[in-house]
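The structure under discussion appears below in the form of C-alpha cells.
Note that this complex is displayed minus one protein chain, with the remaining chains in position.
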Amino acid sequence: MASVSSATAPAGVRAIGPRQLVLGGVLLAGLVVLALLPQYFLLSSEQRTMAGVFMFVALAQGWNLIGGFAGYPSFGNVVFFGLGGYTTAILMAKSGVAFWLALPAAAAVGVAFAVLMGLPVLRLRGHYFAIATLGVAEGVREVVVNLDGLTGGNSGITVPAVGAKAVTSYPGNTGFYFYFLALALLATGVVWLVSRSRFGYGLRAIAQDEEAAAAAGINTTRLKVAAFALSGLLTAMAGAMYAFQQVTIYPARLFSVDITVLMVVMAVIGGTGTVIGPVIGAVLLQFLSEWLRTNYTDLHTFIFGGIIIVAVVLLPMGIVSFARESWAHRRISLLDTIRAYRL
Amino acid sequence: MRDLSPISRCLGFACILAVLVAGCGKGEGNAGGGGGEGTEGGTLRVGAALSLTGSLAKEGRLTKLGYQFCQDKVNDAGGVSAGDKKYKLAITYKDDKSEPDTAAQLVDQFNDSGSKLILGPYGSPSTEAASAVIERNGQVMVDSSGADNAIFAKGYRNTFAVLSPATSYLAAIVQAISENANPKPKTVAIISADDGFSKTAAKGGEAEAQKQGMTVVAKEEVAEHTTNVSSALTKIRPKKPDLILVSAHVEEGIAAVKQSNELGVKPKGFGETVAPPTPDFVKALGKQAEGVVGSTQWTPDSEGQDKIFGTAKDYAQGFKERFGETAEYHSAEAAAACLALALGVEKAGSTDPAKVRDAIAGLETESFFGPIKFDDTGKNADKPMSAIQIQDGMPVTIFPADQAQAKLQWPAG
Amino acid sequence: MTQFLQATVNGLLDGGLLALVAVGFSLVWGVMNIVNLAHGAFVLIGAYIGWKLDSSAGIPPLLAMFVAAAALLGVGYLVQRYLINLVVNAPIWMTLLLTFGLSLVLVNGLVLLFTGDFRSIPTSYGSDGLTLGDVRIPYGRLIAFAIAIAFTLGLVWFMDRTRLGLAIKATGMDRGAARLMGVKVRRVYGLTFGIAAGLAGAAGAIYGTVDTFSPADAGGFTLQSFVIAVLGGLGNMWGALAGGLLLGVVQAWSGQYLGGTLINAVAFAVLVTVLIVRPAGLLGKPYYEARVEV
Partner (left out) sequence: MTPILEVEQLSRRFGGLAAVNDVSFSLAEAEVLGVIGPNGAGKSTLINLITGHLKPTAGRVVIGGRDVTGARPWAIADAEVARTFQIVKPFRELNVRENVAIGAMFGPSRAGSTREANARADEVLERVGLAEKADAEPGGLNVADARRLELAKALAMRPRLLLLDEVMAGLRPREIEAALELIRSLKDEGMTILVVEHVMKAILSVSDTVLVMHEGEELVHGKPHEVMEDERVIEAYLGKRYAKRMRARREEAGGA
C-alpha cells in the first residue's frame, strides 16, 4: 500500500470527547435508519438487494482481515463461503437441523478449514499464496461436485423451506435483510476491534515486514492463522445465510471465483486495512453493478471490467486512503497515485 | 495510519446515507406504481429473467426471441382476453447474468413491480432457483427450458414446464434407433456430463436401452463444459459398442464425435441429446456430423396446432420472417411457455395469479409445440420428444414415425 | 497396457499444446512478477483471428497463426506499455485486479463481436489419425503438438541467443542493474508482454484446429497456465514445456483411472501440493519470495 501520512493521534490514547459523541450519535442514527428501512421504505425485492449488499460488506471485511491487515492476498476465500453454505444446506436438508444450529456449525467448519489450510498455505507469500488459495478453492469445488451423494453434485441441494415439502419456516426477504445486516455489523465490528488491538498491530507489522515482525516477538504463524480463521468464520457465516436464503445452491455459484474477485475488488477499491473501506467498496460496487445491469443489459460486464481497470489505475490505494491523503494535503490529484506506482 | 480517522469515518457514513436515501426514493416510486396485478391500462405485464450475458447468453437470447415472437403474435391477434377485458401482452426482460441467485432476485423484483405472472429463465439451475421464489410469493411461472426432473420433485405448485422432462431426451433417441435400425444395435456406451440435467437424461436413456434389450457396456461421466472426452473414449474403445450415447451440451457433444474419429472409435452410430439440432454442431464438425442422431423438444414437423401460431410449419415460417433466422427448439419452447400462460389467463378469465395457476394446472390443449397438459408436479409429461438425424448437413426429423421426413440411415455416417 | 499407452499419448499431445498456451504466462510472471489473468483472453483472441481468417478469407490456420501472433504481439506491447506499466510497482493484487478487469473487457468484447457460439477451425486432416499397433495418434493433434514444441523451443533459443532475450532475462533478475547497464526497462517490459501475448495468440489459433472454443473458455486457459507455470518454475521456458507435458499426462491418467469428472480436482491437488512442497517448481531454482523464511 501507499505510504500514507498519519494524521491520527497515537492509537489507544484517544479520550471520549465531543467528536466521539457526535460520531457515536451518527452511528446510532445510521443504525436506526437501517433498522426502520424495511418496514417503511423498502420493497421486498429491495430488501433482498440490500441483503446482498450487506452480505458483500461481510465478505469484503472477511477478506480485509487476511488480505488487508495481514497482507496475504487470498484468492480462494470463496472456499469458506461455499463450505459454510454446503454445511448449512446438508445439515438442514439431510438431518433436519434448525438454521440456528446449522449456522454455528458452518462457522466452525469455516474456522477448522481455515486452520487446516492455513498452516501449510500461509507459509507461501505473494502470488504463490494467492494461487495456492485459488487452487484449494477450485479443488474443493470439484470435490463437492463429485460427492454427489452428499451434496447433490451439479444438480444442487435444496433446503426444504418453501412449498409443500417445507420442513422449516423461511424468514422471507425482511428476515434475511436483518440476518445479513447483523452479519455486516458483526464483521465491521470485528474489524474495528482488530484495528485497535495488539492483534491488529501485529498483523499490520506482518504485512509490512514479516522478518522484523518475528524479531519483535510476534508469533507470525499464530497471528496469520488466527486472521485466516477469523476471515473463514465471517465468510462461512455469510455462506450459511446465503444457502438458506437461496433455498437451492449449486457448486458453480457457491465456489465461484467471481465472488472472491468481488471481495477483493470491494476491499481494494474502498481501502484495504481500513475499517470503513470495505464497507464503502461493497456498497458502491453492489449498487453500481446493479445499476449497470438494469441499464446496460448487454454491456454491463464489459463496462464493469472497464471500471475496475480505471479504478485500479487511478485509485490503487483505495478510496479511504485517497480521501485521507487529499484531506491532509488539501488537494485532490489522481495523477499522484499514478506517479507512485508507474514504471 | 490504518487506524480510522474521524474524517474518513464521517465520509463513509455520508456515503452510505446518500446511497440509502437514493435507494429509498426509488423504493417509494416503485411502490406507488405497483398493484393492479400487473394489468394497468389494459396491458398484461409479464416478467422474464433471462441469461442475456454470461455463460448461457446464447440460449438466453434464443429464449428471448421466442418470448418476443409470442408477444407479437398474441398482440396481433388482439391480445389476451380475460373475462370481458382484453389485455395487451407486455413482457419485461431482465438479465440474470446466467446466475441462479440473480434470477431469483429478479423474480422478487417482478413481484414488487406487480408482475405476478412469470416466464421462466434459461436452464435448470436458474429455473429451480426462481421456482422457490415463485412459490413463496404466490406468483405463477411457466418454465420453458428447465427440464431436470429434480425441479418437479420439490413439491412446488406454481411452476409448470411445457417441455418434456429430462428423462425423455436420450430415451427418445434410443426408441428412434431401436425402431428403425437394421441391424438393431446390441451394445451401448453412455457418456454423460456431470450436471443435473445431463445425468437425469442419461438415466432415462439407460433405462430405455435396457427396456429395448440392449446391453449397456460402459458408462462414463465427464466434467460439464469440457472439450476433452478422450479419456472416456479410450476406455470405451475396447468394448466396441454398436452405439455411443452422449448426454451433454454442445461442446462435449462436438468433442465426442471429433475425438472418436481421431482415436479410431467407430460405433455404428452416435446419439446425442441437445447438441445435434444446434447449428454450431454441423458448423464445427462438417462432414463428421453426418448421421449423428439427436433429440429435440420441437421440430418444424411437430404435430398439433393452436390459434395463435397455427402449426409448427406456420410457426417456423413466421419466425423466419420476423427475425430472419431459422426457428429452432429453444425459441419454440419459449413461445410455447408464453402461449400456455396466455391460454391460462384466458381460461381463468382473470389475471389473478391464484386463478391463473389453477387454470394452467387444468389446461389440456394442442399447440404448434405438441400437446400441453400438466401432471400433478407441473411437468408436461405426455409431450413426445422428437428425434432428428444429420443428413447432408441438415437435421431431419426421423421420429416419431408419423412426423418423420426421412428414414434413419443405419449404420450412420 | 494399450489403454495406458493411449492415455499417455493423449496426455502428451495435449500437454505440448498446453505448454505453448502457458509459456508466455510463465515468462511474464517470471520477468515482471505479474500474474496476467487476461492471458486466457489472449489465447482466445488468437483462436478467433485464426477462425475469422479461415472462414472469411480462406487463409489456412498454419498461416493464420503467424498473423494471430503478430497481432497479439502488438496488442500485448501496447497493453503493457500504456496500462500495466502504470501500476507495476503497486502491491500485487493491484496487477491481479487490473488484468482481471482487462479479461472481463476482452472476453465480453469477444462475445459482442462473435457471440457466444462454439467455433472451431476445420482442417482436412483433423478427423484422421496414425495407427501404431493399438495406439492411435490423431494427425491434427500431432501437428499441433509439433508446432507448439517448435514455438516453445524457438522462445528458448530467442531468450538465450538474442540481445533482446538477454535483456529480458537481465531485467527479470535485477531491474535496477539492468537499467544501469542501459536496458530500456519500459520497452523491454512491453516487448516481454508482447511476446507472451503473441505466443498465446499462436497457441489459440492452433487450439482452434483441434478443439471447439467459445469466449467462456478464457478462464480455463488462464487457470491451466497457472498450474503449468507453477509446476515448471517461473520464467523457466524448459520448465513450462515440462510442466505442460506433465499436466497433460496427469490429466489423461486421472481421467483414465479415476474418472472423467475428477480431472480438474487432480490438477488442483497437484498444483497445491507442488506449491507447498516445492514452491520453486519442479525445474526452477529457489525463488526468493516464494516462501516465508522465518
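Should a chain be cited, it is by its letter among A, B and C, assigned in written order, with residues numbered from 1 in that chain.
What we mean here is this: a contact is a pair of C-beta atoms (placed from the backbone, for glycine too) under 8 Å apart; a residue touches a chain by one contact, two chains touch by 3 or more.
These numbers come from a predicted model, not from an experiment.
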- Task: Could you tell me which of A:Ile90, A:Ile131 or A:Ala205 touches the chain that is not displayed?
- Result: A:Ala205
- Message: Out of A:Ala35, A:Leu116, A:Leu150 or A:Ala216, which residue would touch the omitted chain in the full complex?
- Response: A:Ala216
- Message: Touching the absent chain: which residues on chain A qualify?
- Response: 1, 3-6, 10-13, 196-198, 201-202, 204-205, 208-209, 211-221, 273
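As a convention for this text, only the chains that are shown with their structure count from here on.
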- Note on the structure: Any chain touching chain A and chain B at once appears in the list C
- Query: Just curious, how far off is chain C from chain A if you go by their C-alpha centres, in Å?
  - Reply: 32
- Hey, what residues on chain C touch two or more of the other chains? 108, 259, 261, 264
- Multi-chain contacts in chain A: which residues touch at least two other chains? 145-146, 298, 301
- Which part of chain C faces chain B closely enough to touch in the complex? 2-3, 6-7, 10, 14, 108, 111, 115-120, 122, 126-129, 131, 136, 138, 140-141, 211-214, 216-217, 251-252, 255-256, 259-261, 263-264
- Task: Would you mind writing out the residues of chain C in touch with chain A in their complex?
- Result: 29, 33, 35, 83, 85-94, 96-98, 100-105, 108-109, 112, 185-186, 189, 219, 223, 226-227, 230, 259, 261-262, 264-265, 268-269, 271-272, 275-276, 279, 289-294
- Query: For chain A, which residues count as touching chain C in their complex?
  - Reply: 1, 67, 73, 75, 120-128, 130-132, 134-136, 138-139, 142-143, 145-146, 210-211, 214, 220, 257, 261, 264-265, 268, 298-299, 301-302, 304-309, 312-313, 316, 338, 340-343
